[in-house]
Every structure is written in structure tokens, then in C-alpha cells.
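Just one protein chain is left out here, and the rest sit where they should.
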Amino acid sequence: MKREMNKKRILLNLILIAVAAAFLIYADQNMSFYSLRIINLCAVYAIMGLSMNLINGFTGMFSLGSAGFMAIGAYAVAIFTVPVAVRSEVFYLQPMWPVIANIHMGFFPAMILGGVLSAVAAFLIGFPVLRLKGDYLAIATLGFSEIIRIAFTNLQTVTNGPLGIKYIPSFDHIWWPVLTAIVVTVFMFLLIKSSYGRAFKAIREDEIAAEAMGIGLFKHSMLSFVISGFLAGMGGALMAGILGTIDPKQFLFTLTYNFLLIIVLGGMGSISGTLISSVIVTAGLEWLRIADEPLTLFGVNIPLFRPGFRMVVFSVLLMVIVLFFSKGLMGTKELSWELIGNWFERQKARFNKKGTPLKGGESK
Amino acid sequence: MTQTKKAAVPVLETQNILMRFGGVVAVNNLSIQVHQGEIVALIGPNGAGKTTAFNVITGVYTPTEGGVLLKGEPITGLLPNKITQKGVARTFQNIRLFKNLTVYENILIAKHLRFKADFMSATLQLPHARRMEKQMHADTEALINRLGLQSVKNEIASSLPYGQQRRLEIARALATEPELLLLDEPAAGMNPQETDELTEFIREIKDEYKLTIFMIEHHMDLVMEISDRIYVLDFGVLIAEGTPDQVQNNPKVIEAYLGVEEDA
Partner (left out) sequence: MDLQTFFQHLSNGISLGSLYALIAVGYTMVYGILRLINFAHGDIFMMAMYFSFFSITLFHLPWFVAILAVILVTALLGMVIEATAYRPLRNAPKTSILISAIGVSFLLENLATYLFSGKPKSFPEFTYMTSTIQLGSVSVQRVSLLTPVVTLAALAILLYVINKTKLGMAMRAVSKDYETARVMGIKINRVIAATFAIGSALAAIGAIMWGIKYIRIEPMMGVMPGLKCFIAAVIGGIGNPVGAVLGGFILGMGEVMLVAFFSQITGWRDAFAFVALILVLLIRPTGIMGEKTTEKV
């Protein structure tokens, strides 16, 4: 029986992968630039959501440093992929720091570099910060995120300061972001499934008990934090490659709130939840743009709809979720074929009103 | 009654432990020894400092003064996870299970400290990591069977009845492959029948897993029945030690704790 279930699951997964691949290829060939941009942003937000969920949702350590780590990755790409020839045009106020002025690399190495630099930053920041509890950790990581942003705003010769960096070679396709997102997702699944993933969850559940069971708190929370930083760096790198231009103001700590919404909506502790919610939030934010346009109904102008309304709706939604749906979409469960199958069973039973005893599915 | 091996190094020894919190002295000049294969109990009225002593031994607190030795090796001030790695496991007075994880996961996690692969090998499921994982799962299954938790192994820990939660706590501690097991009030909240079962159970696992056991307990029947030796703590100070008979008849102990006559 189990053999059969496994075979079924593998088949369904393969079909899913085939459909997804087909969709992506079609999209890349045929969809408008705007739609591709949305897909790319979904991918980046998914990576950021996963990065945040690793440290917040799975390890239970409330970190608000995402924006800062993202900035590091973004600037790595920005600084090193802009063609050397145009750099003096970008850095017109003050010339670029000679040490890096002539270093140029392609996107992929720059992205990896961004991730690595971010991870190093996380490592250094982790030393003072990871011993703090709850709210203090939140404020401290937020503080560091801001220190990074302020640093980037002031290091004129390295980051071009408040002017930001433009002419970043950007991609007109979806493959870098989407493939990276897929790799990151697979990595996360495997990590969480492993013994280390369980150790993270133990720390989340009860730090003192985890330590008593032999799990080194510092080592494991640092591991989680550094990996999270690495992922965030890659997310930032992709962001730079998508937008083609960045500046420090984009990385104000309020950016982190977007990712917080994603993991809360999706379920802190669910990878599939994060993926689903990042699509919902990214697409939703775009769709909500209509809220910023004036709306006329039956020739009457509804005064509510004007610029800024979109974000108000967004914030209200966040509050509603926090107050009434705190477990988010998936809670700590993962989306699986069993879950979907059971859901259909329940709907069928409800429809048939037969009250048949339901098969309890195994939730992993 | 086991003969204390006078020549051998005690599994656990504390030397003049002083534990001060601000102005309060919780434990004063505590020197005890626990020898291989013994079951030693630590008793005393509530607030006497027993759990504090446990916390010092397991590294949760660093003693203000004094030292802790494990098989002759100083472990004072080491982090709790390091001490556990050296073979000391404990249960908690107020159960500290991983509430939202399953019974199986609770025990499996306690095997992590023996998992000798780095996170990349584990994530990529390289052969040597996979082998270790398999072993961990096998050991976990074995423990679950031994502890009679088969029927609930996929249940969420917090949904278990109290008695089973206590059992799970012990299973989890055993999973770390300890030599010394510290039990903090294992019989708390149990009725006489459950306490009897627990008494038998402790004897069994001691032999089966070759443990040395040091426990805090208030259920005197359990303590008197099973202990080789007893230490009595009152207001953080050791007021008596000896065999169950000796302790039972010690006037100081009686005065502090056991069966004080209630006058009006």
C-alpha cells in the first residue's frame, strides 16, 4: 500500500514539475516585461521569505535583519557587475574606490559573492546578538540592518552613497531568479528534514531543553543565522539584477516587514506556506495597485481610492492575519499530496452529506 | 544495598558548591559523591535548593564557588550541552518537552548530539550522514518500544497524558546515551500505583542502560525503596546523608522534613 502511495506521489510530483516547467518556458517566451517582472519579484520574495522563515519560523529567533543582509548582496552585484567603462559615469560625485574600481564579474559569481559577504556579516553580527532574547534580538538585528544601510549611504566611494548605483546589467528573462529560488527551496527542504533542521526546531520549542539534550545553542543558532544571511544576500543580489538600479533607501528596515508578512501569512515553520504566500503577497501587491487609482462607480467617484490606499489595505490585511489567523495558511505543516487529497475527501463528504468516517492522513 | 566502591573515582562529585543569587544563598557548601551504579536521592523540603544543585551540576548555572567533577574531570562552568555530551542527562521538574513536536521527534532530536556530520553533508544526504541518520532512527525506534510509547509515537507531545509525558522525558534523556542520569522529581503527580511502576522502571533502566542515577524526589516510598544512599538538603545546606535507614532515623531530618508532629 505504501509502495503504491509513493509511486502515486512521485508521479504527481513529476506531472507538477512538467506543468511548472512548461508554464515557465511559455511565460519567458511570451509574457510581457511587466508580467516577467512580477514572476521575478515573486521568486526573490520567496527566497527572502525562506531566509526569514529559517531563523524566525524554524529556529524561533526573532530577527529583523533581512533588509540589511539583502542590501549587502544587492550592492555586491551592483558594484561588481556594472561595466567598468560606465562606472565613472555612475560614480560622478566621487570616483570609485580604486581597490574595487576595476574588478568586474558576471552575475553568477557576483551573486555568490553577495551571499558570502552577507553570510560573513551575519557571522560577525551573530556574536554579540544571538545571545539576546526575544524582543532584544529583534531590536538588535534591526539596529544592525540600519547600521548597514547608513554605512552604505555614507561610503561614497564604495557604494556611491545616497545616489545609488545604476546601469546594473539586468536580466530580461526569469531564469536566474526562478532557478535560484528552486534551488533554495530544495535546499531548505533538505536542511529542515535533516538532523540539523530538527535541532533548529528544538531550539524554537524550548532552548533550555534543547541545550540539556546536547544541542549547542550558539553553534546552531549561528548556523541558522548565517545560512539565513547567505540566502538573504542572494535575494538581494537577484533584486539588483532585476531592477537594474539600487539605492540605500530601498533597504530601510521597513522592507523587512514585507517578508515578515509573508512568513506570517504562509505559516512560520512551513516552507510550502512561505512559497504560496510570497506569490500571493507579490501578486497581491501588484494587483492592489488598482486601489491607488481613482474608482468611479455609477458615475460617482469613490473617494477612498487614491494613492496610498494600497498600502493601507495591505497593512490592514496583515493585522487581520496576525489577530485572527496567526497560524497562517499552513501553520507548521507542509503542503503535500496527502493534505490536498484529504481536503478533497472532506469536501466530497460534505457534499454527499453521508457522514462517512474520514481517513486520517498523515501530516508530516 | 550496593557497596560504595571506595577506591574508584566517583561518577559525580561536587566540591563545596556555593550558589548565590544576588543576596540569596541557594546552595551552601554542597559536597556530594555519587558512585558508579548507585541510585542516590537528594531530598529536602520545598525550596531547599535541590533543583538549583541540579542546575549547577548540569551547567545551567555556574556556581559562585566550588566545583563539579565528572569521573574526576572538572566540568564546572561548562555549557549544558557540553556536559550532556560528556554523558550527563537530566529530566526537568516542570516537564520541558518539545511541546509541538511529535513523541518520535522529541526522542530523535536527543540523538543529534551524537550526529557527527556537518550540516552540508547532512543536507545533501551524503552516504556517511545517511548512515548515521539511519542509526539514529533505529535507536529512536528501540527506545520508543522499550518505553512503551509505540501507540503514541506520532502524537504531538503536549497532547499526551501526564504520565506518558514524564515517560517521554525520561526516554528523551536516555536517547543522549548518558552514563549519569539526573531525575528531577520523576514521580511528581503520580498516584501510588504509577509510583510503584516507576520504581520498578528506574531499577530496570539502570541495569539495562548501565546508568548511575541521581534523583530529586518527594515521594518517600520511592526514595526509601530504591535509593542506595540519600542526601538531605535544607535551606541549601546538607544536613544529613546516609542509607535510607540512617536518614529516616536522623532527628535533624525528621525535624526539617519527615513527619513533623503538627501541634495545633
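Observations on the model:
Which chain is which? They are A and B, in the order written, and residues in each are numbered from 1.
The rule we apply is simple: a residue touches a chain if its C-beta (ideal position, glycine included) is under 8 Å from a C-beta of that chain, and two chains touch if they have at least 3 such contacts.
Every value quoted in this text rests on a predicted model; they were computed, and no experiment measured them.
For the options A:A18, A:I147 or A:V186, the residue in contact with the chain missing from this view is A:I147. Across B:V60, B:I156, B:M220 or B:V237, the residue that sits in touch with the chain not pictured is B:V60. Only one residue from A:M31, A:V116 or A:L132 touches the chain missing from this view: A:L132. One chain is missing from the display, and on chain A it is touched by residues 56, 60, 62, 128-129, 132, 134-136, 138-140, 142-144, 146-147, 150-151, 153-154, 208, 252, 254, 257, 260, 264, 268, 306-309, 311-312, 314-316, 318-319, 322-323, 326.
One rule holds in what follows: only the chains that are shown with their structure count from here on.
Chain centres here are Cα means. That of chain A falls 42 Å from that of chain B. Listing the residues of chain A that touch chain B in their complex gives 187, 190-191, 194-196, 198-199, 201-202, 205-206, 208-217, 223, 227, 332, 362.
Chain B meets chain A in the complex at residues 58, 60, 79-82, 84-85, 89-90, 92, 96-101, 105, 108-115, 119, 122-125, 129, 132-133, 136, 154, 172-173, 175-176.
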